[in-house]
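The complex appears here without one of its protein chains, the remainder shown in place.
Just so it is clear, A and B label the chains in written order, and each chain counts residues from 1 on its own.
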Amino acid sequence: MAETPVLRLVDITKRFPGVLANDRVNFDLLPGEIHALLGENGAGKSTLVKIAYGFYQADSGEIHVHGKKVEIRSPRDARRLGIGLVFQGFTLIPAMTVAENVALFLAELPWLVRPKDLRKTIWEASQRYGLELDPATPVWQLSVGEQQKVELLKLLLAKARILIFDEPTKVLVPHEVENLFRVFASLREDGYSLVFITHKLREALTCADRITVMRQGRVVGTVRPEEASEESLLQMMFGERLVEVAKAGTGRVPGEPILELRNVCTKPIGTAPGLEDVNLTVRAGEIVGVAGVSGNGQRELGDAILGLLRITRGRKIFLGEDATHWPPRRLIQRGVAFVPEDPLAMAVVPWFTVLENLALLDPRRFSRLGGLALDWSGVRQLLRAGFAKLGLNPLPERARAGTLSGGNLQRLTLVRELNRPYHLVVGLYPTRGLDVRSANAVRQALLSAREEGKGVLLISEDLNELFSLSDRIVVMLKGRIVGEFRPEEADLTEVGRVMTGAGVVHA
Amino acid sequence: MSWFLSWISGAILYAAPILFPTLGEAVEQRAGMVNLGLEGLMLLGASLGFAVSFGTKNPWLGVLAAAGAGLLANLIYAWLVVHRRAHQLAAGLALMFFGIGMSALIGKPYVGQMAPVLPKYAPTGPQSLLFRYDPLVYVAFLLAPLFWFLLFRTRFGLRLRAVGENPAIAYAAGVSPSLIRYIAAALAGTLAAVGGAHLSLGITGTWSEGMTAGRGFIAIALVIFSRWNPLRAIVGALIFGGAVVLQLQLQARGIGVSPFFLDMLPYVLTVLVLLVWGRGVRHVAPASLGRVYFGTE
Partner (left out) sequence: MLSSWRARLGWSAVRLLLTVVVVLGVFGLFLWGLGRDPIKAYQDTFRLNILNPRGLAGVLARMAPLLLTALGVAIPFRAGLINVGAEGQFMMGALLGTWAALNLEGLPMGLHLALVLLAGMVGGALWAAVPGVLRARGWVNETITTLLLNYLAPLVVGYFVFGPWRAPELAFYPQTPEYPASARLPLLFGTRLHLGFFLGLFFLLAYAYLINRSRWGLELRTVGGNAEAARRLGLPVERWILAAMMLGGALAGLAGVAEVAAIHTRLKLDISPGYGFMGFLVNWLAFANPLGILIMAFLIAFIASSGFTLQITQRLPYAAVNVLMALILFTVLAKPLAQRGKR
């Protein structure tokens, strides 16, 4: 390859507490190419591009732009070098118009802002690449797809030549994706170089000139689409783990239905999809796994079950009763437990002690004298008994939750949630970000809940975990359930294909 | 009919001293700072302006001194809020107490005195006798469109609003949120104090303790009422001025209508306006208002 890469990342290593996000990563981008960066969640793609944009600093490694070694310490440096990044969460000011948002980032904005000139500039640029936008519209009125166009316009008018997109298609509907790829193609014609992150195989295969696959912080390889197939890419993405998975499938017969969702729909909120016609049954003594690339309605499914999200159509049956519009409190009292993804944000109060957080299990249960006092010795007892039941040492009762590690916080949540009368556990990415031992403790707790005849709904993006724990796995895509598998009959490739929208299977 | 004309004329006069702080606060809030200290700044301006005019026999020097003092005093607030990352409401209240105290000290020797006041000029026309104002009134009403232009038609205004909406994004665009906020605070402090000076040197011609009578707080209400828009602030200020004058007129005629309902008008309107917009306010109020900006990383 004679051409000098416009952007070359050499041996980039980046470590976050507890995670090696990038491990000696090499990546190059040629002039006038579209380069897809493919990988699972957590493979290190986002970290890599943020390093190129100066948002993070690499621990070691070099960055070369147009063949010259450069230091990129801040996004400002990156922009000066002609590198632009469209973040997943956009960096637009909702209250301002399209024109104002673009103008803020213009390199040569005169002190006097002439709306007419500004609009003309924007209109011309947007016409050229088929990004029809009215410059006078406030951004908060735009759809997500349109906001993305504004971000792109910002980069183009700020004279960026290297354009990086962090999962641009995640929030788009299919026809918007097609449009975006058409824009990509015409940008390539004009000599721009593009990188885009995705975990959808098909997008990478149809749109990219080259595909680099990352897995667990490393580059697995770079291929051209014509040399690759969905199978080979999946193999690269998931690796040998395809073989090593221990499958659950015990052939146990589950009991009575505990939770039934019938044609449940919810309203989409912001960029998150709503649920569409979700049908799902969780039976006693069964773990139902929910797979999917995050952001496809799994969180909404959990919230709809917990009563936090209004169900606009369809019915939710809990233990034979219509629970469609029960408030959270009633569901909890009837026996729904919840293990969240990020206990610090969703389950505990950071400056409460362990004991106080434990009392939140059900403040009424521990209240004495009609609420005037709390039965702290009862809470203490729970602390000891609950941790003993999970085979763990109790946490110091006076420690503030905010000072505990993620694993200990999750243990605290488990002890709290699984020590009340309950029939159903909803786990929302309960092992995300945990160390191996803590994650295993969570899995063990879910398994013993199943042994006790409880229903378990496990939302996770770790296919290994789902395959080894679940009796059944459903796959969600864009707010719908698009596939159902039994772990003993399916393999990861199939599930991965459905997750990434490569093919829809109806079980 | 003459009653009506004198009402309008009075409303315009009384709108001016409230328009100054309202415009300043609008700019300050657009930059993301809510300043409860306006009342103190106005009092400071009123007393210092009066004292200097009394001593130098030149009301313009009084206005100038007030402007300078307001600017400096509000820089204390800006320093606390921007540099020391202090709580905005607490810092504002501290400034309020400061202004109340300082103005009382400065003004004490001048209670009951008369100082040279600002000269009045009239535009030519049939009603010119009725519509004679000091120059500050004209300045106030000219400043409103000027500030609108500053906020919405200049690069500085664009950046200032960006800082008020999201300082992190503004920073990413190469803007210094601290500098912008200092400038906004300097403007607001100057204007609030000039508003106070206009009260003592343009309207009453005397100084008395606490003479601003809550105008500093009404200005904050008017900023919200006008949805952070300097042009709409004119409307708010005129409603306020009209209510004040109507009440004076009714009192003069001995009509027993309670003035308090008239006084309530600006507040009730503001609360109603807030209610009617409901959630719409989200996209009107500067999004980072009242929040401490800790910088990026």
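Here is the rule we go by: a residue touches a chain if its C-beta (ideal position, glycine included) is under 8 Å from a C-beta of that chain, and two chains touch if they have at least 3 such contacts.
What you see is a predicted model; the values in this text were computed from it and never measured.
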Residue of A:30, A:144, A:272 or A:360 in touch with the missing chain, whole complex considered: A:360
Of A:331, A:395, A:442 or A:457, the one touching the omitted chain in the full complex: A:331
Touch criterion as defined above, residue of B:13, B:136, B:221 or B:239 at the omitted chain: B:221
Footprint left on subunit B by the chain that the document does not show: 34, 36, 76, 79-80, 84-87, 89-91, 93-98, 100-105, 108, 209-210, 214, 217-218, 220-221, 224, 258-261, 263-264, 267-268, 270-271, 274-275, 278-279, 281, 290, 292, 294
For subunit A, the residues touching the chain missing from this view: 306, 308, 327-333, 338, 340, 345-352, 356, 359-360, 363-364, 366-367, 371-374, 398
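Quick note on the criterion: only the chains that are shown with their structure count from here on.
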Gap in Å, rounded to a whole number, between the CA centres of subunit B and subunit A: 48
Touching residues on subunit B, where the partner in the complex is subunit A: 153-159, 161-162, 165-166, 169-170, 172-175, 283-284, 286-287
For the subunit A and subunit B complex, residues of the former touching the latter: 75-76, 91-96, 100, 103-105, 109-115, 138, 140
